[in-house]
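The structure is given below, and queries will be raised subsequently.
Apart from one protein chain that is not included, each protein chain of the complex appears where it belongs.
Chain nomenclature is as follows: A and B, assigned in order of appearance, with residue numbering initiated at 1 for each chain independently.
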Amino acid sequence: MTRINWFYYAAPARFYGLAGKLVPWCAAAAVVLGLWGLWIGLVVAPTDFQQRDSYRIIFIHVPASWMSMVLYVAMAFWSAIGLIFNARLAAMLAQAIAPTGALMTFLSLWTGALWGKPTWGTWWVWDARLTSELLLLFLYIGYMSLRAAIDDERRADRASAVLAIVGVVNVPIIYFSVQWWNTLHQGASVSVSKAPTMAAIMLQGMLVMALAMWAYAFAVVFARVRLIIREREQGAAWVRELRPAGALP
Amino acid sequence: MTPYWASVSDFLAMGGYGLYVWGSFGVTALALAMELAALRARRRQLEDEA
Partner (left out) sequence: MTAWAVFLRDLRLAQRRRADTLAAAIFFVIVASLFPLALGADPAWLRRLGPGVVWVAALLASMLSMPRLFADDAVDGTLEQMLLSPTPLPLIVLAKVGAHWLASGLLLSLAAPVLALQYGLDGPAIGMLVLTLLLGTPVLSLVGAIGAALTVGVRGAAVLLSLLVLPLVTPVLIFGAGAVEAVAGGMDSGGHFSLLGAILVAAAFLAPWAAAAALRISLD
């Protein structure tokens, strides 16, 4: 059996090509899954007994929340790989993930607020999960601010990598402390993100939307990392030979 | 897989919660569109400089 070269695609040039092939597929999957998920969530699924039709917001809120956390862990993972193996591409991937992760966090907060208003009467509730999401947004913003403040790209890579790793270690502690704080101050009854007891169709809709978000995130992150590669590898011969092309949705 | 709604106007009203539901889905669509537009603009800037 031939040895697998795990680092074959670690060269930015090679990954550029691979990502370019993957973007259209991920984009197509996102569109198909998204339309299917929206069909289920907005058109087919019945209303909820307690929350009436406002519950349909979970079809965005829950997938966005999941993605915000998954993307942060992915960002920290690639940051760590970049530090350990001194791999530029891994750092570029982390760099590419951050804006999408921040966006997902924002959507989680926005939809959480819009869900909280009809359900609990206020635009913002200091619900444990929403508060943790807010802090996660600050962590994303901190990561991007640090990158932006440092001019040297490699120093920016490594510094933001340390920050991401410190952050990911901290996230469970933050979540735990916020949970603690919330149960003391408000009682467990106020929970915006508690989904109604799920009929099978609702669960299906949520999972399809989650997959759609995942596909979207892959497409966008791969497209962005291709741009980052081109921006940062400008001196390289292979970049100069590129025609203005590249898959973008 | 038959629609839950009796009519399109029912669908848009979302049982009275239209503001919240469409406010959520609408802003999401807008945000994703903005992200894609930003990527496109970044690519254009890259190609203009090259």
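By definition in this document, contacts are C-beta pairs under 8 Å (C-beta built on N, C-alpha and C of every residue); 3 or more make two chains touch, one makes a residue touch a chain.
None of these values were measured; they are calculated from a predicted model.
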item	value
Omitted chain's touching partners, listed by label	A
Touching residue (missing chain; options A:9, A:77 or A:138)	A:138
From A:13, A:44 or A:159, residue that would touch the chain that is not displayed	A:159
Sites on chain A contacted by the missing partner chain, in the whole complex	135, 138-139, 141-142, 145-146, 149-150, 155, 158-159, 162-163, 165-167, 169-170, 173-174, 176-178, 180-181, 184
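In this section, only the chains that are shown with their structure count from here on.
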item	value
Chain A and chain B: spacing of chain centres that average the CA atoms, whole Å	17
Chain B to chain A touching residues, read off their complex	1-5, 11, 14-17, 20-21, 23-25, 27-28, 31-32, 35-36, 39-40, 42-43, 46-47, 50
Complex contact set, residues of chain A against chain B	38-39, 42-47, 52-54, 56-57, 60-61, 64, 99-100, 103, 106-107, 110-111, 114-115, 117-118, 216, 220, 223-224, 227, 230-231, 234, 240, 242, 244, 246, 248-249
